[in-house]
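For reference, the structure discussed in these notes is given below.
Below is a slice of the complex: some chains, not all, each in place.
We just call them A and B in the order they show up, numbering each chain from 1.
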Amino acid sequence: MGNFHELLDHEVTLAFMRYGTIVVLKMMLMSTITAFFRMKKKVRDESWSYEKKQCVDSFPRIHLNDLENIIPFLFAGFFYSFSGVSLSTALLHYRIFLGSRIFHTIAYLVPLPQPSRGLAWMAGYLVTFSMMYKVIMIAFTVS
Amino acid sequence: MGNFHELLDHEVTLAFMRYGTIVVLKMMLMSTITAFFRMKKKVRDESWSYEKKQCVDSFPRIHLNDLENIIPFLFAGFFYSFSGVSLSTALLHYRIFLGSRIFHTIAYLVPLPQPSRGLAWMAGYLVTFSMMYKVIMIAFTVS
């Protein structure tokens, strides 16, 4: 278990593990909801109206949006946790991202009027960009 | 090569490298099949019936399903390999996941009657969830 403790001694990486896991769990939950709605769709396919079908079809799209935002976060967040930032700064980044994704999902499911979902997406996007900027700055100045 | 040997000394991480690579290779193979069928589709686009087109369109969907299941596995599996589990437990998790994904693909391509594909997806999902549970338990109790 030597390698493990070495990893956990680094508390920013530990924070990344926590928030990364919650974000991925949220994504997996969406996957279950998608599967559940698809099953429902198959059963009622003949009786449903066109509008209802449209609504069900939007579930994969939100899932795709999750994928395309979470992958850059996981990549950037991992290297960001080794970039020597303070724990509080890293936590701020991870928490804003987690919050923005949860709010984005809620805005999709309720649904809330449009600017809200766009703003949630924008917040997560900017946080990821801020982390990538830090990673790139370090990667290109160190050697 | 210092860093490398350190990584490989940890035999659970080595097991993750093996099974992760096979899972990703399987996904890349699907990508080739998708491209191959898309090319075929373009050639015969005018002569094909609606039913045949539907069948071809389902290839990207299975690929998307791969993406949405393999990303949580890679994320959870990586940290799981550092969580101090025994090699046999880790191998059990990795092997069930690999088996469930291969069976899922076969069930999609043959195709086998419906409950089989759903059960394969469920097996992979539960294994990923079990790994995330372990990771989360450690991440929240260590510090």
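Note that in this section contacts are C-beta pairs under 8 Å (C-beta built on N, C-alpha and C of every residue); 3 or more make two chains touch, one makes a residue touch a chain.
Here the structure is a predicted model, which is why all the values come from computation and not from measurement.
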item: Copy number across the full structure, from 2 displayed chains; value: 3
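What we mean here is this: only the chains that are shown with their structure count from here on.
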item: Magnitude of the superposing rotation for chain A and chain B (Cα, nearest 5°); value: 120
item: Centroid spacing, where centroids are CA-atom means, of chain A and chain B in whole angstrom; value: 19
item: Residues of chain B defined as touching chain A within the complex; value: 6-7, 9-10, 13, 64, 67-69, 71-72, 75-76, 79, 82-84, 118, 121, 125, 128-129, 132, 135-136, 138-140, 142-143
item: Chain A residues touching chain B - in the complex, by the definition given at the top; value: 1, 3-4, 7-8, 11, 14, 17-18, 20-22, 24-25, 27-28, 31-32, 35, 60, 63-64, 67, 70-71, 74
